[in-house]
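Every protein chain except one is present and positioned as in the full complex.
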Amino acid sequence: MKKNTRDFLVSLYTTMYKIRNFEEQAIKLYRDGYIRGYFHPYLGEEAIATGVCAAMDRKDYITSTHRGHGHCLAWGADLKIMFAELLGRENGFCKGLGGSMHIADYTKNNLGANGIVGSGAPLAVGAALGISIRKERQMVSSFVSDGSTCNGSFLESLNLASAWKLPLLFVIENNQYAVSTRIEDSTGEPELYKRGAGFGVESIRLDGNDVLEVYNTAKLYVKRCKNGEGPFLMECLTFRKSGHHVNDPGLYLPKEKVDHYKLHDPLLIGKKHLTELAGLSGKDILEIENMVMAEIKDAIDFAIKSPEMSEENFLKFVEEY
Amino acid sequence: MKKNTRDFLVSLYTTMYKIRNFEEQAIKLYRDGYIRGYFHPYLGEEAIATGVCAAMDRKDYITSTHRGHGHCLAWGADLKIMFAELLGRENGFCKGLGGSMHIADYTKNNLGANGIVGSGAPLAVGAALGISIRKERQMVSSFVSDGSTCNGSFLESLNLASAWKLPLLFVIENNQYAVSTRIEDSTGEPELYKRGAGFGVESIRLDGNDVLEVYNTAKLYVKRCKNGEGPFLMECLTFRKSGHHVNDPGLYLPKEKVDHYKLHDPLLIGKKHLTELAGLSGKDILEIENMVMAEIKDAIDFAIKSPEMSEENFLKFVEEY
Amino acid sequence: MDTNILIEKREIMYRDALNEALKEEMARDDKVFIMGEGIAERGGSYKVTVGLLEQFGGKRVFDTPLSENGFTGAGIGAALTGMRPVVEILFIDFTMLILDQIVNQAAKFRFMSGNTARVPLVLRTQGGVGNGLAAQHSQSLEALFYHIPGLKLVMPSTPYDAKGLLKAAIRCDDPVIFIEHKLLYMNKGEVPEEEYIIPLGKADIKKDGSDLTIIAWSGMVPKVMEAVKILDGEGISAEIVDLRSLVPLDKMTIINSVKKTEHVLIVQEAVRRGGVGSDISSIIQEEAFDYLDSPVKILGGLNVPCPFNLNLEKLVIPQTDDIVRASKEAVYNK
Partner (left out) sequence: MDTNILIEKREIMYRDALNEALKEEMARDDKVFIMGEGIAERGGSYKVTVGLLEQFGGKRVFDTPLSENGFTGAGIGAALTGMRPVVEILFIDFTMLILDQIVNQAAKFRFMSGNTARVPLVLRTQGGVGNGLAAQHSQSLEALFYHIPGLKLVMPSTPYDAKGLLKAAIRCDDPVIFIEHKLLYMNKGEVPEEEYIIPLGKADIKKDGSDLTIIAWSGMVPKVMEAVKILDGEGISAEIVDLRSLVPLDKMTIINSVKKTEHVLIVQEAVRRGGVGSDISSIIQEEAFDYLDSPVKILGGLNVPCPFNLNLEKLVIPQTDDIVRASKEAVYNK
């Protein structure tokens, strides 16, 4: 196999593991009182952000959801600045004013997480509209949740993108639940990619836990978007590996599904790719993981030592607002 | 042929002609300064309201649109009270406070016109939800415009009705334009009934200018709604026989379409039914028309002579509001 | 009589008081039903609807998809056709998705129909700042509803008020916006076992006083209570007027208190600019100008969204010591 394929598979796994370990460590920080507010972990959905972002250029754009850490990390966010934001520190991405639900990096075309389910989709339409007006070879990926496919903000966006033929890829992260409500109870058509056809949008459903499947599909759509064939919709089937947020034990999740997805974990699948397709050993993988863990540990130390915005600085900030 | 078929066909034509003549006379009243504000004529779309309402029981419910006179009339509204409302008189349906865009008859299960495009659909979901909670054998027809199929209010409603399996029939009146904007420019999928499948709603497209086709399809769906098989969606293809509102000459409407629909007029088709299926002569039809015209003339006389709400009464009304 | 006294000493939480109100009204009238996100099996994010599903079944207690605009409209449609829905919107911030249905539909039908339609809908929602929920989950937006004719607006601060007012809201034939506060749900207070109703439009004097009238509602009331204790210690006797319902507004209680104390402080959690406090100030000023010994003072939130950082969060809304300070300014006319 080619060297670059090996490197590429390693990079995919590294990103997924980074997200996994980031969330796990951040949850500990939450339990220890360092992080407050809402925190929706991306655990179990790592392959989606990883696969899609790997298929994009960094002059493209993303919009994220309330479950947004994974998208930021897969897009390449600096771990230190991310932790700093989650801890509400002044050197965080948003100076500690945004936090988990509003983390973003506008300087790097990451339009950020959104606390209102579905409301990121119209923003993505706008970014794609700007591209289309400027006639640039860029595209936008809009991550949206299954819950948002029942919401007007998303549905209008799907139609607008289609009416205006925008370079936009909608990525539905269908983890099958909105908090405790099953998607089957939220809609008459739980195969969510089928929404697309009704608006003239080419759509597909795939295994969102298989990073290669996600990557390969996204790669194609990203290219076709840039060729002016957009928009597209890909529904990535997945499952939360945790409660809805840090304080939700998720007891309503049925045991058989939980068990199934324990074996169908995106990281297990990623490991299989590494061993079967790239010939890595268990030790090689452990090395990758250790490296990531060390990096995350450093980032946490950095964040914990970072100062919060002073009252004085804040009031100055408020004044010019 | 059976006597009742003949009577039935006559009643359909009578209703359509009533709507036609009502709108034509009302437009004259508008030009003469008797009617003010927005007035969106139902000209050219008469078969839809007529066919659907004929298929329903009067303990069912309807919600209407900004182009709402036809629905009111087909539902059986008293002509006098309707004109009185359009003229802003105290004995109108809404005491002259509502007018054309808000005409309604809550006492008769007509939830009325709506000035906000798409916003009637959620109300219809609610009426159907109430039926479902009370476990009654009723249903709701919600008339919606093609423009509203691009709006979240309608799209969320489509999904809600489906998720909750409600006895609700959505009737899209696709007149192919939103003011001057072609439906093809508003959506990536101008065959609007296709929206339905994405939400698990059985949907169909049909000729909205053929009152029998509308009636027969609606009849089936009304029954199936009452059997608990709802919701359904029927897209009725039609065309405005006028500008968007009374002051819009509609110059943007392409000549070939205007010409086509001149020949494909719902009243011409209705007449054909009367002669071919019910054996009526031209003279028979003229008699029907004359009767309707006389009734409308009377109603107009009544309305013109009716008083407006006095300042005193209004202020009393305001006080208790 | 003895039992009565015993019963009246029962203390329950704000969220349980709301729960009781819902249960009693649903038992009384089978037209009452409730829907919202996660309110059925899960019992609601703030545990207000626990046990309703079991008692009243899935037809009258059910979860909705994330279609706020659609299901609110469905509530209105049901209300128009004889039902009495209670619709829950998880955060008042999300009501920004439903304003067309509330402002253009629910609030207007009675009037537009010449009094032939009524919309007996209760929209329960929850607002205010607390616990680092940041800019999109920490707003106090009552002013937006206050300005719309046709809506009632209720914001209780205690378990007792919450129960009595929610029952009244459900029986009201007009749409009622019922705003709870995220920090009050676990607060305890006396709630009698026997049934009672608090009519909409009656303010409650939470404490008598003679030097200063402090007007507040919802989450600010407990803070004002704390502040008033401190003021008492410093020889300032403040009267607390808890508005409880903003529409209808109990002008008479306000004006009478102002006439007595001649000094007014309005404390509001919402941003200062264009809040309900401004309107109350303008009313006092128009109707009791000659009694005022100093300007009506408003202590409100800063004109910014809510920051995520917890320490900064505290800066943007009035805290107890801010209230103490502002009270003194109001009394000494600084």
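All chains are identified by letter, namely A, B and C, in their written order; residue positions are counted from 1 within each chain.
Here is the rule we use: a residue touches a chain if its C-beta (ideal position, glycine included) is under 8 Å from a C-beta of that chain, and two chains touch if they have at least 3 such contacts.
Source: prediction; values computed, not measured.
Colleague: Considering the complete complex, which visible chains touch the unshown chain?
Modeller: Per the touch rule above, the missing chain touches A, B, C.
Colleague: Taking the entire complex into account, which one of A:15, A:50, A:64 or A:119 touches the absent chain?
Modeller: In the complete complex, the chain left out is touched by residue A:119.
Colleague: Quick one: say which of C:103, C:241, C:267 or C:331 touches the chain that got left out.
Modeller: C:103
Colleague: Out of A:29, A:56, A:139 or A:160, point to the residue that touches the absent chain in the complete complex.
Modeller: Missing-chain contact among the listed residues: A:160.
Colleague: In the whole complex, not just what's shown, which of C:119, C:155 or C:270 touches the removed chain?
Modeller: Missing-chain contact among the listed residues: C:270.
Colleague: Check each of C:43, C:127 or C:150 against the chain that is not shown and name the one that touches it.
Modeller: C:150
Colleague: Considering the whole complex, which of B:136, B:185, B:229 or B:298 touches the chain not shown?
Modeller: Checking each option in B:136, B:185, B:229 or B:298, the one touching the absent chain turns out to be B:185.
Colleague: Considering the entire assembly, which residues of chain B contact the chain that has been omitted?
Modeller: The missing chain touches chain B at positions 36-38, 88-89, 94, 96-99, 101-102, 114-118, 147-148, 150-153, 178-181, 185-187, 252, 308-309, 311, 314-315, 318, 321.
Colleague: Given the full complex, what residues of chain A touch the hidden partner chain?
Modeller: 61, 63, 92-98, 102, 104-107, 109, 111-112, 114-116, 119, 121-130, 132-135, 152-153, 156-157, 159-160, 163, 317, 321
Colleague: List the residues of chain C that touch the chain left out of this view.
Modeller: Residues in contact with the chain left out: 69, 93-94, 96-97, 99-100, 102-104, 107-108, 111-112, 134-136, 139, 141, 143-144, 146-147, 149-150, 247, 270-271, 273-279, 281-283, 285-286, 289, 294-298, 302-305, 307-308.
Please note the rule applied: only the chains that are shown with their structure count from here on.
Colleague: On a C-alpha centroid basis, what's the spacing between chain A and chain C, in Å?
Modeller: Here chain A and chain C have centroids separated by 37 Å.
Colleague: When the C-alpha atoms of chain A and chain B are each averaged to a single point, how far apart are the two points in Å?
Modeller: Their C-alpha centroids are separated by 46 Å.
Colleague: What are the residues of chain A that contact at least two other chains?
Modeller: Within chain A, the residues that touch at least two other chains are 150-153, 185-187.
Colleague: So which stretches of chain C touch two or more other chains?
Modeller: 64-65, 67, 69-70
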